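After this line comes chain A, so read on.
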Amino acid sequence: MLDLTGVPVLSILLAVPLVGAILLAFVPGDRPQLVRRLALLIALVTFGISLAAVLAFDPAQSGYQLRETTSWIPFFGIQYDLGVDGISLVLVVLTTLLSWISILASFGPIQSRVKEYMISFLVLEVGMLGVFLSLDLFLFYIFWEIVLVPMYLIIGIWGGANRIYATVKFVLYTLVGSLLMLVALVATAFSYQVATGSWDGAFSVEKLVGFGFDPTLQLFAFLAFFLAFAIKVPMFPFHTWLPDAHVEAPTAGSVILAGVLLKLGGYGFIRFAMPIFPDAARDLAGPIIVLSLIAIIYGAIVAIVQPDVKKLIAYSSVSHMGFVTLGLFAFQEQAMQGAILQMVNHGLITGGLFLCVGIIYERTHDRTIAKMGGLAAKTPIWAAAFGFFIMASVGLPGLAGFVGEFLVFLGTFAVDPLAAAIASLVMVLGAVYLLWMFQRVAFGEVSDFLKGLGHHLTDMTPTEVLTLAPLAALTIVMGVYPALILDLITGPVNELLAALGPATTGMLP
Partner candidate 1 sequence: MSQSLDAYLLLAAGLFAIGTFGFLAKRNAIAMLMSIELMLNAVNLAIVAFALFTPSLGAQGSVIALFVMAVAAAEATVGLAIVIAIYRNRRTPLVDEYASMRE
Partner candidate 2 sequence: MSLPETMPYTGWRWDDLVFLALAGVMLGSALLVVLSRNIIRSGLFMVLSFLGLAGIYALAGSPIVAAAQVLVYIGAISVLILFAVMLTQSKAGPAALVFQRQAWIAAIASVVLLGLIGASILLTDFPAAEALPTVHETREVAFLIFDANVFAFEVVSLLLLAAVVGGIFIARRDESADEEGA
Partner candidate 3 sequence: MSFFAEAGGHAGHGPELADPTAQLLITLLMAIPLAGFALSVILGRRLGSRPWVIAVPAIIATWLIAMFLVWQTLFVGAYGEYGITFTLYEWIPAGQFRVDANFLMDNLTAVMLIVVTTIGMLVHVYSIGYMSHDPSKWRFFAYLNLFMFSMLLLVLAGNYLLVFAAWELVGLSSYLLIGFWYHKRSAALANKKAFITNRVGDVGFALGIMALWTTVGTLNFTEVFTLIPEKVAGGELGPVLMAGICLLLFMGAMGKSAQFPLHVWLPDAMEGPTPVSALIHAATMVNAGVYLVARSSPVFAQSAGALLLIACLGAFTAILAASIALTQKDIKRVLAYSTLSQLGYMFLALGVGAWIPAIFHLVTHGFFKGLLFLGSGSVIHAVHEEQDMDRMGGLAGKIRITHLTMLIGTIAIAGIPPLAGFFSKDEILGETFKFGVYEQAFYVLFVVGMIVAGMTAFYMWRLMGKTFYGKSRVDPHVEPKIHESPWTMTLPLILLAIPSIGIGLALGWPLGDSTIKHWLEPVFHEAEVTLGRELPKVQLFGIDGILIVIAVSVATLGIVIAAALFGIGRKDGRSETVRSLTQRIPFGPALYRASFNRWYFDDLNHLLFVRFGGVVAESAAIFDRAVIDGIVNGTAKVTQGAGDRIRRIQTGKVQNYALGIAIGLIVISIVLLFVVTR
C-alpha cells in the first residue's frame, strides 16, 4: 500500500504525457532517435505513475478513490472530477502499458515525421486516460473527442495505401455516435436541472447514477449513448469501420485501436450508459444480447474467409468484443466480471497479435495470407510468438483469454442457457479461423513469395521481442492468476449490479 494522500496522482498521470507531448514539440525534428527515446521515456514514466496509482489504490474500499475535484464551469455544475475504481484502474494500466509498447514498436516502422507521430501518440494517451479517469460527463465527453483527433492523424498520415478512406470512415462513424451522445448528455443534464432546480451535479456521474430519470428520457438518452458506445466497441452492425481502420493503421495504431479504443465503448456502457439509465438498459438488454450474439458468431464466420491477416484479426475483434457486450447486458455478476476481464485480455492478446503481424509486415510489406506459408521454418521465434497469441485468442486455459470468455459464458448460461450455447459455438469457430490462418501462414512449405525475400526475412530483433514479452508474460499471468484483476473489479461490479437492479431472466425473445 502506497500512501499518496494529497498527491494528485491522476492529474499527474494526465499531465505527464501532455507535458511530454508539448516538450517533444521543441525537440528538433531532425533527431528522430532522440524523439523516439524521449517519447518512450515519457510513456514509461506514465506507466510507472499508473502503477503507483495501483499501489495507492485500496481494493477493499468501495466507491471512487484518488479523487480530485475542482470546479470548472460552475454555472453548469461542470467539474474537473477525476477518480478511479477497480474497473477504470485496470483499464488505465492497460492503456499506459500498451502506450509504451506501441511507442517502442513504432521505433522501426515509423521513419517519417517521427516527432509528429510521437506527439500524436502521447496526446492520444492523454485522451484515453482522461476517458477512463473522468467522473464528470462533460469532461468525459471532451476526452472522448480528444481521442479521435490523434487517431485520425495516426491512421491518415502514417497509414497504408487506402488510409484516407479508412480514417475518414473511422472519424465520421465515431462522430455520428458521439454527437448524438452529446445531445443526450446535455438533455440529461437539463432534465436533472429541471428536476432538482440546480445545476449542481448535473454532469456528475455519481449524482446521476440512481437519479431515476423519466423512462422516455432514459430510453432516448440510452439509445444515443448506446449508439456512441456500440460504434466504438464495435457492435454488429456498426462494425465495418474497424476492418478498414485496422488494415490501414500502422502497427502501433492497430495495437492501440484494438487494445484500448474499443474498450472505451465497453467502459462507457459500464460507467455511464448502464448505471445512469438502468431501466432503459434493462428494457433493451434483450435486443442488445441478440446483437452481441450475432456479432460473436458473425464476426467469427466472416473472419474465416478474410484474405488479409489484419482484417482477419479485426473481425476476430468484432467477435471477441461481442463477449463484452454480451457479458455486460446479461446483468449477471460473473458475466459482467468476465466482460471486464475480456476487455483487458482482448487488449493484451489482440495487441500481441497485431504486433506480430506488424513485425512480419515490416519484412514482407505484405499481409496477404495466400502469399505466406512456412514462416515457422523461416522465422521460428516469430512463429512461436504468433502461435502463442493465437492460442490465447482461441481461449486456451492457462492463458488470459480463457477466464474472461468462460466467465461470460457461465454468467450468460445462468441467465439464458440458449444464448450461452449459441455464443459458445465461437469456441469452434475461433479455432477454425485462427488456426486455419496460422496453418497457412506458418506451416507448410516456404512460399515462393517468402523465398524471394531471401535474407531480408529475418527473425525477430531483441527490440521486437521486448515489445511482445510483457504482453506474453501478462497473458500467462492473467490466465493462471486472474485474481489480480478479479479482486479489483468484484466490488465495482457488485455496486453496478446493485444500481442496475435484478436481472430479467430469459433475455432472448
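Operating definition for what follows: a residue touches a chain if its C-beta (ideal position, glycine included) is under 8 Å from a C-beta of that chain, and two chains touch if they have at least 3 such contacts; residues count from 1.
Per the selection procedure, all candidates are chains of the complex that A comes from, given by their letters.
Keep in mind the model is a prediction, meaning the values are calculated, not measured.
Which member of 1, 2 or 3 touches chain A in this complex comes down to candidate 3. Chain A meets candidate 3 in the complex at residues 169, 172-173, 236-237, 239-241, 298, 301-302, 304-306, 333-334, 337-338, 374, 376-377, 391, 396-398, 402-403, 406-407, 409-410, 413-414, 417, 420-421, 424-425, 427-428, 431-432, 435-436, 439, 442-446, 480-483, 486-487, 490, 493-494.
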